[in-house]
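Would you mind keeping the following structure in view while I ask a few things?
One protein chain is absent from this view; the other protein chains keep their places.
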Amino acid sequence: MSAGSLAAILQPRRRTRREVLRDWIRSRRPANSWPALVGLAGFAAMLGLQQLIEPGTQRLVTAVFLFVALAQAWNLIGGYTGYASFGQVAFFGLGAYTVAVLMNNYHISFWLAMPVAIVAGVLFAVLIGVPLLRLRGHYFAIATLGAAEGLREIVNNATPITGGGLGITIPTFGDQVPTPYFGKPGFYLAFLILAAASVAACALVARSRFGYAMVAVHEDEEAAGAVGINTTLVKVVAFALSGAIVACAGAFYAFQQIEFYPTDVFDASFTVLMVIMVMIGGSGSIAGPLVGAVGLELLSQFLRVNLGTYNQLIFGAIIVLVVVFFPQGVVNYFREAVRTRRFSILDNVRRYRL
Amino acid sequence: MIAPQAESATPILEVRNLSKRFGGLWALRDVSFSVAEGQILGVIGPNGAGKSTLVNLITGLSRPTSGQVLIDGRDVTGLRPWAIAHDHVARTFQIVKPFRGLTVRENVAIGAMHGNERDQSVSDSLATADELLVLVGIAQHANDAPNQLSVADARRLELAKALATRPRLLLIDEVMAGLRYAEIEAAVQLIHRLRDSGITIVAIEHVMKAIVSVSDRILVLHHGSIIASGAPQDVLSDQRVIEAYLGNRYAKRRST
Partner (left out) sequence: MAQFLQAAAYGVVQGGLLALVAVGFSLVWGVMNVVNFSHGALAVTGAYLAWFLNVHVGLDPFLAIPIVAVAMFAFGYVIQRGLINLVINAPIFLTLLLTFGLSLVILNGLQLVFKSDDRTIDTSYASQSFALGAVNVPYGRLAACVLAIVITVGLALVMNRTRLGHAIGATGMDRGAARLMGIRARHIYAVTFGIAAALAGIAGTMIATVGSFNPTTTPGQLTLDAFVISVLGGLGNMYGALVGGLVFGIAESIGGLLLTGTWVNAIAMAVLIATLIIRPTGLIGKAQYSGRVEV
């Protein structure tokens, strides 16, 4: 190695954005474009599906779309960045109530209220993120849980604005309606677009320099700082991005439900489901939470319809079994199994046991 | 050539009265020195002398109890690690800290993405990483996981990560420990070539042979203070230094 060549390497590459974009376009081949193609195909398939099923069934599929978006959002802060938040439902409720209050109290159109809800989510994320993201592991989890519970209590007690424990209703009848109700087919489309946008946004972030920064922060915060990554900024931005998506989902949910109570939209089981879907599907990838969300929501609905009173019990048992047999997540298990050609599930169990 | 400071009078690194206290223990006490651009400064001292603490204070990983750190004459005391990294300062860690879930190539690319004059895209950073891997000699492991590397290769990775941030000042922390003779030779060559490209180096070291052949100047730390500084040969025959390493009786015997 000569001195000259090292100096040459370390010379900055002066490249314009146009050059970078042009190179990227030139480098597109089927081999590296297939995720986008699969995504587009999936989106088209879902649009087609809508024509084939009844509104009642559409409502069930809509729930799947909702959880796809929520799972992707949780994965940003919990999977990639490694800060598992147990209070993401706070953003859900925040988005829901922002829209409900603006539409009910001020008769503002949904299309204006929804962006405001997203902004509220971002602001709240920065507000609690800056102090809380100093904590790690279980401590961060509890602190965010506490923040969510606290926000719920505040909403519960702010009766003049939010209706408190009596709930809130979005006006959908009469001439004064700010935005006409979408109806089941309309919400199917709305949530599908939300899910697709979330998946696309998270995929873009994951492959970007910021995405690598998130992973670096997760793996080793000190080393990340030493190579020039502003770890505080990365954490807060990831948290805000996650919060924005969840708040947007909450906004749509509020409009769909029309009337709800604080306990409905600040329900901790949303958070739990988000975490389960990501961890069972496999955190730290785009496919994992997608598989987890679709799989678990469909499973949950199937059980509810077919098993009646036993459904929660079986659901719990399935969670236990999947966690024991696929601790790294189903998608990650399959990826590794395909790569190393080792499919034994028993071996998989032995890897993680004490 | 990385552009050197126009004014060669301002040292690239200056440390003034730097002290760090942990509870009742002074890890560093009133340490002052400066490094001119293009020099190689060796820092030696018995275990517990405060060498790693010094690196941590300079690079912002911990805050000094008192004193100042100046880069190119600018006070950077108390700045966060990434701010200091963006001042063209890079470091390696004594116990290597790779990003385990990423490949060797991606590990180095992260430095190129987020360091100084950062690359504008992931693919550019990966290209920079590839070149650096060839340079330090671990290109064959580009797609391996960091935990599959040997000790020497892991140190090379650590160095490549730091170099990817395009530093002008590089602090390396005990990079020779546990290496075989041939590996030490190669490491010394590498350090000389880094200096020849214009990088100033501060090397914390324990392995005497290496530090002597590499450094222009040596500082000796003992119990948190500098007890000697100067040309390698002078420092190593200094009475106080011998005492610090080998104890009073050996030192007395040597002097008689």
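For clarity, chains are labelled A and B in written order, and residue numbers in each chain start from 1.
As a working rule, a contact is a pair of C-beta atoms (placed from the backbone, for glycine too) under 8 Å apart; a residue touches a chain by one contact, two chains touch by 3 or more.
Note that the structure is a prediction, hence the values are computed from the model and not measured.
Novice: Indicate each shown chain that the hidden chain touches within the full complex.
Specialist: Displayed chains contacted by the hidden chain, ordered by label: A.
Novice: From the list A:107, A:134, A:304 or A:342, which touches the chain that is not on show?
Specialist: A:134
Novice: Of the listed residues A:12, A:42, A:146 or A:295, which contacts the missing chain in the full complex?
Specialist: Candidates A:12, A:42, A:146 or A:295; residue touching the omitted chain: A:146.
Novice: For a quick check of understanding: of A:119, A:204 or A:323, which residue touches the chain that isn't displayed?
Specialist: Residue touching the chain left out of view: A:323.
Novice: Please identify, in ascending order, the residues of chain A that touch the omitted chain?
Specialist: Residues 84, 131-132, 134-139, 141-143, 145-147, 149-150, 153-154, 156-157, 272, 275-276, 279-280, 283, 309-310, 312-313, 315-320, 323-324, 327-328, 349, 351-354 of chain A touch the chain absent from view.
To be clear about the criterion, only the chains that are shown with their structure count from here on.
Novice: Where the centres are mean C-alpha positions, what is the separation of chain A from chain B, in Å?
Specialist: Computed value for the inter-centroid distance: 41 Å.
Novice: Looking at the complex, which residues from chain A come into contact with chain B?
Specialist: 1-7, 9-13, 15, 17, 20, 23-24, 27, 207-209, 212-213, 215-216, 218-220, 222-232, 284
Novice: In their shared complex, at which residues does chain B touch chain A?
Specialist: 1-2, 59-61, 80-82, 85-86, 90-91, 93, 97-102, 106, 109-111, 113-125, 128, 131-132, 135, 137, 161-166, 190, 193-194, 196-198
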